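A quick write-up on the structure given underneath.
A single protein chain has been omitted; all remaining protein chains appear in their positions.
Take a look at chain A:
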Amino acid sequence: MPTAASAEPSPEPDTLGEAIQVEDLHKSFGSLEVLKGVSLNARKGDVVAIIGGSGSGKSTMLRCINFLETPTSGKITIDGEQIEMNADGSPANRRQIERIRTRLAMVFQQFNLWTHRTLLENVIEVPVHVLKVSRAEAIAQARVLLDRVGLGDKADTFPAYLSGGQQQRAAIARALAVDPNVMLFDEPTSALDPELVGEVLTVIRDLAAEGRTMLLVTHEMKFAREVANHVVYLFEGRIEEQGPPAEVFGNPQSARLKQFLSSVA
């Protein structure tokens, strides 16, 4: 029985409350149903790895959580606050969704830094203009964050002059600048040359270790096994199997997951 593994998140980061609750999420693009009822819970401090084949709906699921894609139906609750939805799934309250988005920082596969701004300007952009933090304060904090991801000396450089790994680390600094409750990573290392993957994973590993709540879509199975405390395997828009990494990777139940794991190994 595929979903035999516990539906509950692993118990370690207990008593901290729910960070993300996704209930019966459906999403169609025209006649193509990409998500067919996905439910997922993440508590504060959880690192949830989402794995699955190409086209299984991983990105779509992540993008529905901050409403970059409009769900067709379902219920999404962030920090106990349910997102108000119209009958067609679109967010009913633009203010609410904008406020919630500032707490759900996203890191994209293609980095998506603002190319006409320097790294420092990229990092202070949201704190200064959306969160209305004072400029001096935002700059001081941005320098700390850029130092932290190893880019302290590149603060005044434009993204186009940096390697992919450096750009992705800058994008992580930009995400950290809003002090997010949850970080959403969509294949943060897939666009990188193999020798640059490590430097980005190191940064993410540190974030996991300090207890950041993260949803991480990844093809790096070894890394998922190491940092996640909960792994979700998506297959054709459904959660085929989920559980602690040791279970999912060490003792997969479903035939599809077994096949998937052997194909990516």
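Here is the rule we use: contacts are C-beta pairs under 8 Å (C-beta built on N, C-alpha and C of every residue); 3 or more make two chains touch, one makes a residue touch a chain; residues count from 1.
Keep in mind that, in the parts below, contacts and distances are computed from a predicted model.
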From "Pyruvate dehydrogenase E1 component subunit alpha", "Sarcosine oxidase, delta subunit family", "ABC transporter permease subunit" or "Urease accessory protein UreG", the hidden chain's UniProt protein name: "ABC transporter permease subunit"
Sole residue of A:115, A:134, A:163 or A:202 that reaches the chain not shown, by the stated touch rule: A:115
Touching residue (missing chain; options A:28, A:41, A:102 or A:181): A:102
Chain A, residues in touch with the chain not shown (by the definition above): 66, 68, 94, 97-102, 104-106, 108, 110-118, 125-126, 129-130, 158-161, 178
